[in-house]
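Only a single protein chain was left out; the remaining protein chains are all shown in position.
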């Protein structure tokens, strides 16, 4: 079903941008797992807006409560439900778009799909705000993966035409990434980061927006996670990643660049490194045939420029069935890349934990 | 489950490259659908190898039989099982790779996952040959979609560094693509096609291989196909596409290019065209918020260079636990792009039909 | 997954008997359905305890809120989450059973399954109290079915050895059942009801408990609901019904009695009744081959005597690993049959709506 992710570790999200509450139901967790609320809080803070000049000034507190599934701090085997109340809902901001779909938002197809009954306030069920409750499940997943020595790192690879330091995916080291999580703007090259922020601020000042690319690296995955064909590690991750609003592409390892390489260049030869099987290069990005190979899993995600811009745009009036103009008021991120980054990490963590459980790398006993 | 695709229209594949038989079980089809065997044959021929200089000389006849689910030519509501017998299995070709995993093939992670019990012959359960029975389901799906006025077109967008005629995704016309299906090498610019074939043949002569990019365009999808979040049209299609061997990336609409555009450039404004809602541009590629918008659905798929090359390569011996060299003998496609193209079409057709059924655009009553 | 019911109409429950909140997430409902809160309240009241002498004196208010999925009273296509807060949790009542599993409760297998981390308070995740949030989903389902002219009726067929008026399942009339829903003790023969209540009260006075049989009749199902084999109407309903605590058996139509009939007696002959196909008898109980036949669907459910009794019982001490005695204190229903009845109705309604949607008898468009 559309709002549930995972086969054995199952995460169901509910809520809309402006519903009274949003939440997540986490089913399939073993009993006896310590649920670290402070880490959940920390992760929620990473995606929270209003922290700086280049994101929306909306004040989303994202205070959460865990209302089920936990006894004395430990999971009890029943589903954990985490809930976030929606407080700062200025629904009046959206009154003018009721009949005038915002360009490149889901408003129009949703209007058709739901016969006009969809929740238009704040993007309703299509809002990126649903990644807030999802983060609760992501934090719990990351915590478990960490105990299995699996780490999910990420950085902003590019914003518009500004690139972070280029990574050689064949020479990835965990140490290069372990501190990036603490940065307010997660790039390897902070000077590039300053330029990126400048680009975002310029876009905002121009009533415009920009996009960018996020790169994810997973260290420590055992060999063989993922299943052939439809539950391949790339299938599962890509499906999950495309559920995050604004994603337009994903590539693993050398991705589209691989199409411009000869097989003899792209193939990754095996060798023994102190008894451990490795590949000399990592053009495959850690996954072959849908299975993890033990090399770091690497993929990049394209995020489009924010669709909500303050410029006046052409659109239609669905009631009067004619063309019209629209000015979107309200507070919007001029660039969602920094906030999409923890969401992509989150969905990656949930998906990998599910695949670990499906493949019996991690279990309830 | 790993070998089953779809939620309401469910397609289960069985077989390995060299198993006695391969097949597909198709569940969820309405009763009373005429099953066009000649169209299935036609589709199987499109992906069959051995048709030209640039593909493997293996003689896979791919003769199929439909052994259940059909009475007097029409579906009866029970699952349809299509079976292809494997005849031309030169299993001896693979004897030398039993302990020496081929670079960039699934051999090594599969060895670990299955404790050495996986089928090594011809790539076993990881072989692209499984797309043959899948094609049976794809042909039936395409036939149904066609009756709903939905058409899936495709072309080879690039091979190595040679590009087909560039398409403006904002000005897609079905007529430009309706004849491409008949071409032995499906490109819009036949001169570019000749160059591409030359690149492939050169690679073959160098004991090497090349990859490329496939572009898919779907005309005629109604508005609202796809579900929010995890059953988004991009999620479902990307998951399906990554199950095809060799896929390394996928992007919708402007994809990674979108990250270098401003919102004001990337946004697609709505207008009425003779009472029909359209967007002036189609940078979104026909899908927003996981839902189809009524504009043509466009996506590109990156296919890596064939991993099997005749050059001698470094690898390891898993039994002796040391480094060694490997020469892959046998008959391999120097480029799988032309044969991946109908497979990508097939999996797209199956996925879209499933989403149509999930969203009640098509049903059994 | 264990806490989610349904394939297309999906109902996920969370919470334990004494968790801070319990709730239900309802996914798959069409947009534009009016959600009748007063009917939900009415249904919750039917299963609420503390209304009379023969049920527990616990004061469960079961006040609910709907926190998502609804805009201006109508479903918006996003999941509806209904939440019930737990107020009257006297957790101290359960302190003595932490190491001493209560006979015929899930305490012991749960202790083993969850390594002692399961929630012991009030039965935790195994409590019948989880049928409270489920009732929210059931009420919404019943409301939809009602609009499709489908009605679920039920009565207490027996308590201990006292039987309600015997029903001829071949002569079922909706009018005979339409008022039974209003009764505080839903039997056809109120004198039998008085005797049943007496049996329950006697059991209570003896620190004991009793069970009984519930009969469900569904009027108005169209022909062909249900799928062959594993999604048969009997498969789906029985699976759902056995999720209700205390259920020990289910039979459709003549059920176990059918085994003592000849085929010539049991077979139901077809005839035309004013152009409508009917069977002269209804020994099949409205379902053949997993499909509804258009005749009333009839099944009976066996409910065991409440496991919590005030008598001192033998049990073990799991910590000390020896035999011991246990006195269960607290407030318990001496008979759960009256409260199980709306729960069985609820789960039947949810299951039938899901099957209607799976079989395209009801959809989102």
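Chains here go by letter, A, B and C, matching the order in which they are written, and residues are numbered from 1 within each.
Operating definition for what follows: a residue touches a chain if its C-beta (ideal position, glycine included) is under 8 Å from a C-beta of that chain, and two chains touch if they have at least 3 such contacts.
Treat the numbers as computed from the prediction; the structure is a model and nothing was measured.
S.K.: Which of these, B:19, B:100, B:259 or B:348, touches the one chain of the complex that we don't see?
M.R.: B:19
S.K.: Of the residues C:32, C:220 or C:249, I need the one that contacts the missing chain.
M.R.: That would be C:249, which touches the missing chain.
S.K.: List the residues of chain C that touch the chain left out of this view.
M.R.: Touching the chain left out of view, chain C contributes residues 1-5, 13, 101, 103-106, 108-110, 112-113, 125-126, 130, 158-161, 203, 206-213, 223-224, 227-232, 234-236, 238-240, 242-243, 245, 247-256, 258-272, 275, 277, 279-280, 283-285, 288-294, 302-309, 311, 313-316, 321-323, 359.
S.K.: Over the whole complex, note the residues of chain A touching the chain we left out.
M.R.: 7-8, 77-78, 228, 358-361, 363-365
S.K.: Pick out the residues on chain B that sit against the missing chain.
M.R.: Counting only chain B, the missing chain is touched by 1-4, 10, 12-16, 19-23, 25, 27-28, 31-32, 65, 67-69, 71, 74-81, 83, 110, 113-115, 117-119, 121, 124-125.
Keep in mind that, in the parts below, only the chains that are shown with their structure count from here on.
S.K.: Taking CA centroids for every chain, report which one is farthest away from chain C.
M.R.: The most distant chain relative to chain C turns out to be B.
S.K.: Point out which chain occupies the most central position, where each centre is the mean of Cα atoms.
M.R.: Measuring from the global C-alpha mean, the nearest chain centre belongs to A.
S.K.: Can you compute the centre-to-centre distance for chain A and chain C, using the mean CA position of each chain? Integer Å is fine.
M.R.: 39
S.K.: Take the average of all CA coordinates in chain B, do the same for chain C, and state the distance between these two points in whole angstrom.
M.R.: Each chain reduced to its C-alpha mean, chain B and chain C end up 46 Å apart.
S.K.: Which positions in chain A touch two or more other chains at once?
M.R.: 1-4, 13, 110, 113, 125
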